[in-house]
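What follows is a single structure, and I will ask about it in a moment.
Only a part of the assembly is drawn; its chains keep their places, and the rest are absent.
Going by the order they are written in, the chains are A and B; count residues from 1 in each one.
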Amino acid sequence: MRFYTEYLTFKTRHHREFINITGQVESALQKSGIQEGMILVSAMHITAGVWVNDAEDGLLCDIDEWLEKLAPFRQDYRHHQSGETNGDSHLKSLLVHHEVVVPVTKGRLDFGPWQQVYYAEFDGQRAKRVIIKAMGE
Amino acid sequence: MRFYTEYLTFKTRHHREFINITGQVESALQKSGIQEGMILVSAMHITAGVWVNDAEDGLLCDIDEWLEKLAPFRQDYRHHQSGETNGDSHLKSLLVHHEVVVPVTKGRLDFGPWQQVYYAEFDGQRAKRVIIKAMGE
């Protein structure tokens, strides 16, 4: 069995930002030497997410608007009594989930034609990490 | 270690449709010969989902209505400027997630009494794929 672990660090320019990390996941897979297995891609922070979807700029704007509608910024989250201002970032993270598991077949990410891995930053402008963990043979 | 990969193809009659695929996942597990491990069941398209929940027709209608309320069809998604009309299908996919990981113990899906695996088609009437990938011993 082979295991390969890599950590990505992001410090986004904007408070919210969605970054296509498919290339980094592919690169980690190549370094792992794994032909068959699975790769876990997981945010290490509780105000960020990881998803698999389309790399289309219009859609990314739609997603951003939609998340703000379903999990809006509000002054009066109870969480803010702890001094934080990012209650909505936690809710957005719960909504899209913080991790994906990607299948690996014949040394490649076994994706359909349009699937791309995204890191979704919901409380950026500071260093945040993502773990890529590959496991297989 | 054993690895087993199978692809399912769906071409649903309706635009949205929820299909119980527990039998196919069990069948893949048997073919794999795996006694202990995990099975990844993952949509290969970005307008479909996979979930684990109840096989109850009333609930499936409730889920459909609820998803349409939280991630409605709209004419004016920015994504539609690319020529698409399925912005809501992407959002529904993000909401329910596109994959599940099922535990395998003693050669069986280690599920509670009511857990069933569903493929959720949000933009059907054309061929769409799901990957089942089992990994274990």
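Note that in this section contacts are C-beta pairs under 8 Å (C-beta built on N, C-alpha and C of every residue); 3 or more make two chains touch, one makes a residue touch a chain.
Only a predicted model underlies this, so the values are computations on that prediction, with no experimental measurement involved.
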{"item": "Complete complex - number of sequence copies, 2 represented", "value": "3"}
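Here is the rule we use: only the chains that are shown with their structure count from here on.
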{"item": "Residues of chain B that touch chain A when the two form their complex", "value": "1, 3, 5, 38, 40, 42-46, 70-71, 77-82, 87, 90-91, 93-95, 97-99, 101, 129, 131, 133, 135"}
{"item": "Residues of chain A defined as touching chain B within the complex", "value": "1, 36-38, 51-54, 56-59, 61-63, 66, 70, 95-97, 100-101, 103, 105, 110-112, 114-115, 135-137"}
